[in-house]
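The block underneath contains the structure these notes are about, expressed in structure tokens.
Note that one protein chain of the assembly has been removed; the remaining protein chains are unaltered in position.
For reference, chains read A, B and C in written order, and residue numbers begin at 1 within each chain.
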Amino acid sequence: MKAKLTNAQIAWRAAQDIPDGAYVNLGIGFPEMVAKFKPKGREVIYHTENGVLDFGEAPPAGEEDWDLINAGKKAVTLNAGASFFNHADSFAMVRGGHLDVAILGAYEVAENGDLANWSTGPKSVPAVGGAMDLVHGAKRVCVITDHVTKDGKPKLVERCSLPLTGVGCVTTVYTSLAVVEIIDKRFVLREKLPSISMEELQAVTGAKLVVEGACKDLNVPEV
Amino acid sequence: MKAKLTNAQIAWRAAQDIPDGAYVNLGIGFPEMVAKFKPKGREVIYHTENGVLDFGEAPPAGEEDWDLINAGKKAVTLNAGASFFNHADSFAMVRGGHLDVAILGAYEVAENGDLANWSTGPKSVPAVGGAMDLVHGAKRVCVITDHVTKDGKPKLVERCSLPLTGVGCVTTVYTSLAVVEIIDKRFVLREKLPSISMEELQAVTGAKLVVEGACKDLNVPEV
Amino acid sequence: MNKITPSIEDAIAGIEDGMTVMIGGFGGSGAPIELIDALVARYKATGSPGRLTVINNNAGNGAIGIAAMIYAGMVAKIICSFPRSTDSRAFTERYHAGEIELELVPQGTLAERIRAGGAGIPAFYTPTSFGTDIAKGKPVAEFDGRLYVQERWLKADVAIIKAELADRKGNLTYNKAARNFAPLMAMAAATTIVQARQVVEPGGIDPEHVVTPGIFVDTIVEIADAKQEEALLREAALLQDGGTA
Partner (left out) sequence: MNKITPSIEDAIAGIEDGMTVMIGGFGGSGAPIELIDALVARYKATGSPGRLTVINNNAGNGAIGIAAMIYAGMVAKIICSFPRSTDSRAFTERYHAGEIELELVPQGTLAERIRAGGAGIPAFYTPTSFGTDIAKGKPVAEFDGRLYVQERWLKADVAIIKAELADRKGNLTYNKAARNFAPLMAMAAATTIVQARQVVEPGGIDPEHVVTPGIFVDTIVEIADAKQEEALLREAALLQDGGTA
């Protein structure tokens, strides 16, 4: 494989598509990085499952209030205009479709929009958290992920082989190589790294990439 | 008909059975009168459907705050320890069985516990309010009513003829002549006015009155 | 992000013919009279928005608020629990004339259906109304030996509600029992329009005391001296009685 985006660069790219004034949930782990790359001048309101809207950055080490955490159990701060609410109200926001964007990680994404991101199989202790709610909770459900697994297998596939998180739920995938939208159960390629050819990209993708209109260059700065 | 209890006396009798510390909803109209006769020394917490717990007496005329009303749209005051909540939370209290006592009026009560108290038929504009929720909302669902209609027909009947408010929901009936519990789909007579005979009482009751254990005298002071 | 608009006409400009409109309030407590007045004025001036479906606990009282909407002829259908009031002539006349449709819903079911609409719950089961005329035609299911009625969510195109404090991000508090249905309607409507007594800076409402988080709110107009429907009705009744108190 030639050059690919770092995780930070994938997060940067996803952040560019979050519009001013959006209500956003960033999944635990890698997706949390997206907040770092919010373009200047945009106001984004972050939601966390455990009942906080409009939280801010992490506090300095030593100044944490462990009653003020996000769903990843990391300490956060509050912006002016924040609010607290109980878990049922929090998931009413999610399930009721009030979020504009949810950004999640993935083990596999299928061309029909199915997502697998909660279980790698029956061996480990299963733990689902809020993922199955979030995939039905936002107008746009975005996945950020390396384009392939650590051992080089495609993560964009025809059908998921791992246990599903949700059916037909993903709208956009930001990978280390490309930006793909899911439209009518097809992977529609919107952007790809200029350094990779269509053939090379298709070779590391487990389902057909459709080009519809322009496929732009995926240009991301060093971040 | 010989002597019978006034509405105030029926309300007084019902009030005696509300224990200290009870959470109580009094239906609109006649049932609201029960609050007047709370025995001294007992603390009762009143709930109203429109989102207030622990409200107090009516304010003096001219001092009403019309944003602080009960379900009957009468102005109320607050006790120390009152709280406000939205309508869904209010009916979670009701439907979730958190009230100890609900006291309602009735057009008809049947020996199987069915209650008709919301519609006298198809002619008028139908209006149900919170009655259908309240009948499933309390550990004890009590009815206070004259023993017979204005034209002398029984209100305690074998089967309701008017549209039902709820099925099998009434536990106790306080009338102008008697106190009746509904047990295993039978009217079990607990108290009757000493001035009326069993035969006279049965004659104005539309279903069989069962005596099980003692039937006490229904003694109520002038109020 | 600034959800505040200075103009009440702008606030309601997006409400169109045939929409479903949730209106906050329980009787006069929480009724957003100024927003309703603006809607009625627009209808009288332009003939729009008409053919509305109104969701509220009641169906108007006297000649203001929802009653004024009915008198103006804007309302095709009302979904409510209690269309009777001290003076519910507006509704009663149109209802008996067959000019207005009524969907009667028990009050707790109405509240829960609206919450379900806001929470993404398409249907739920309730003991309320089982075995009554209200439940006719609705699916019934048994759980743990008891029978329950299935009810569907209620959503709306627009909610118009009255709040106490608001900030530009949409966070709201309410005044006493005027809270009632408003927080639920804000969740269940595609667009929520608020008249607030006072607009404060973000942070001016303690995060612990926010009742409706801003995510549920779209447009806010400050109405400092809002009318109180119940107080107005009582004044009107006193005048009719010849001024005797």
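Rule of thumb we're sticking to: contacts are C-beta pairs under 8 Å (C-beta built on N, C-alpha and C of every residue); 3 or more make two chains touch, one makes a residue touch a chain.
Model, not experiment: these values are computed from the prediction.
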item	value
Touch partners, limited to displayed chains, of the chain removed from view	A, B, C
Listed residues A:Ala3, A:Ala88 or A:Ala203, member touching the removed chain	A:Ala88
Hidden-chain contact residue, picked from the options B:Ala61, B:Ala80 or B:Ala214	B:Ala80
Contact with the hidden chain (one of A:Asn79, A:Thr145, A:Thr165 or A:Thr205)	A:Thr165
In subunit C, positions touching the absent partner	112, 116, 119-127, 141, 143-144, 146, 148, 152, 173-174, 176, 207-209, 211
Residues in subunit B touching the chain absent from view	20-21, 23, 43, 45, 47, 53-54, 78-85, 88-89, 91-99, 136-137
Hidden partner chain, residues of subunit A it touches	48-52, 65-69, 71, 73, 84-88, 90-91, 94-95, 114, 119, 125-133, 136-137, 163-167
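Convention: only the chains that are shown with their structure count from here on.
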item	value
Greatest separation from subunit C - chain, by CA centre	A
Whole-Å gap separating subunit A and subunit C, where each centre is the average of the chain's CA atoms	37
Rounded Å distance between subunit A and subunit B, as computed from the means of their C-alpha atoms	56
Touching two or more other chains - residue numbers and ranges from subunit A	none
Numbers and ranges of subunit C residues touching at least 2 other chains	115
